[in-house]
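Of the protein chains in this complex, one is absent; all others appear in place.
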């Protein structure tokens, strides 16, 4: 199955995949939590620190010029990666969580008042729930939740009913971090826009697995985390349409985000800098750009194809394991397989998989409301990236068979 | 003068110091903006990515255990570095700026109301001004400013007069990023505490240059940035006394900072996690710990001594340059020399120094109100670290002489 | 048997097993053999909430000795609980408080004591000590 996609040579770029865990070759299937880094990304970090590490913007010296250019070039790489209209629409943050908090605060300040509503869905990650709860508490607003069916699919009819005149923003995930379901974001946005409601898309689980075009989607806000797309920790992206960024007040105050500071009156820098208070993680942004270049060179289309095959193969093989119970019956999954082994606690499964060298995640996956809705306490999540292989799937299958026997 | 302090062998740990700029060996004197990294810090980053990169907390697998242990061990290193009472009092942020914004928001929510006052000083960095302006605007409070004298020294009498009953917090820098003045923080805090006013200390310019003991100072909050203390970009520290962290509401919402999430009611994790929403920069924290270990091994006392000698030597040598005008006449400076060359714009001086391989900063140094108070538009700032040498000072002196001639 | 004799017995039982999975098999079997906790004790006040699993523990003080009963929702944690109770249940508060639980490390399960582990086992151990201290002072 790996004919067109040379996964063996791709894996060579990821030194960690050669690790062993408890004597077994590591099988890393916790990619939805964080992804591994190609050598070139780490090399970029080293190179940046040792050849042009200097604080960016406003300095006259060479190192700072070079650092600034690398940092701003990274913005252009991100812009092109998601096809934003201009680099000014890319705000660098600390991660998806901070991106969403930024919007919850600044959009909230600009556009929301008592009695208004924010709409989210039942399948959101805590990072796309709690910031809105905090906003709603602060402003005495109401958080409304689009329900899902027993398989985890969004109930589109209910969604349309909830799109009332009080809704100020819809915040929804592109791909569920538990189920791997892709929401029909384009249609969802179309419907929201018909009612004049802007949409924030949480793309944390999407960008590593498929081409994303924020203009084709017509998303008003789109967020993702560098560490989930083969880039470094500590960096995130907020895409927002220029008009929103211009109308929204700043989030944090400090260096970089100002134009003039006086004790009587302070004026702010132009976008995107208005939203980037303090020294940015300019090494991290350059390394993120390198990660995006790396996967673009492989091709997001090819990655999506390969992962689809791999996940389908995994579903087929895992369904042969006695006691294997898939969460949610949906036609297509993006790189994520959530399951339980009948009668065995997910924690026990995860622990024993670990002892067999296989890293998965267990628990509620930062999506407690979704777990409640699906009436499960916890589940095992195997999540894939393009460097995973069918023989790793075979290892997982064999391990699950073994574990099932240990308990039965 | 470098007898006891082996700067030559210290420099070997910093590969970037071997760089050339425009054909000249690089003289990096922009350390107040950001510091260079020893090899061990960058190696730690590489090692972490290639041997135990996995999302921290809550996972059962080996890699995640190792990453979590490294991340939490870093918290202990930071705790010990500033002598905090317990690791739970260390909150990891994105930088000093974010640390201050966090306090401005969460302390503000918990303790401030209309009509209250926040006290800062005239010598603050924008990052310790604008967050308080934003708070005061949001809550209809007043920002009061402790004046300074013509040399930039805090007017202690005026300070005491301003410590009225409406003051809810004093936020003040430990060391000025323009003048290198160290404020008498211990006495300042004592006076504030007598009035029941808690104090936030901006330690961004202190921690790389002297031993800091938050308990000896009795600081309620203390903040600094990793990148200014030889650690990676993208990480910052907020120290706060347990009682404040416990009383303050969360700042950002999302993964990690929650206990239970329900659409009706969400409960928060214990401190410090309550303030750490989203995936932390767990690679960055481990690398910061390595940086702190590195300088602790050399010894902050020794570093302080060496830098004092170096700065005094520089002041002596630079005063021999025709047209050299030092900003502020103070007895002691921490690693920072702000100056002008008579009749020459600071930008021109900085630009030509750059062409001679010497990196300094020019401009308002993110402290416009201070510059206004001192009645200067801009100045040149040469800022030192323990890897700078007296022969670099000589290079600076020669370059300034040359530049002065070019204009006269 | 003294506490340390019980510990040594456990160490020996695990030492005889070479393969990791077989050790865990033993732990699972022990977990499965742990009787269910009386429903009256499956209440919030007896609960130790780990992030990944839950443990309920109840203690009784009889004739100078502390008797524990416990349960968990995961079998592996139940196995750990089984071992712990075997060593500590029916001991005096002083014995419990001064015991060095070396067996956990020796059988290779030290990782479960890490505070970054989230299975509630470390918290349970702390709770056992708290009970012992409370009874001692009562």
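To keep things simple, chains are lettered A, B and C as they appear, and every chain counts its residues starting from 1.
Definition applied: a contact is a pair of C-beta atoms (placed from the backbone, for glycine too) under 8 Å apart; a residue touches a chain by one contact, two chains touch by 3 or more.
Since this is a predicted model, take the numbers as computed values, not measurements.
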Quick one: jot down which shown chains the absent chain touches. A, B
Of B:16, B:291, B:352 or B:367, which one is in contact with the hidden chain? B:352
Looking at the full complex, which residue from A:11, A:58 or A:308 touches the chain that isn't shown here? A:58
Considering the entire assembly, which residues of subunit B contact the chain that has been omitted? 22, 344-348, 350-352, 355-356, 362-363, 377-378, 402, 406-407
Since one chain has been left out of the picture, which residues of subunit A touch it in the full complex? 57-58, 60, 65, 68-69, 72
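Assume only the chains that are shown with their structure count from here on.
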If each chain is a node and each touching pair an edge, is that a line, ring, star, complete or other? complete
Could you work out how far the Cα centre of subunit A sits from that of subunit B, in whole Å? 31
Return the residues of subunit A touching two or more other chains; collapse runs of consecutive numbers into ranges. 22, 347, 350-351, 362-363
Note the residues in subunit C that touch 2 or more other chains, in rising order. 51-52, 119
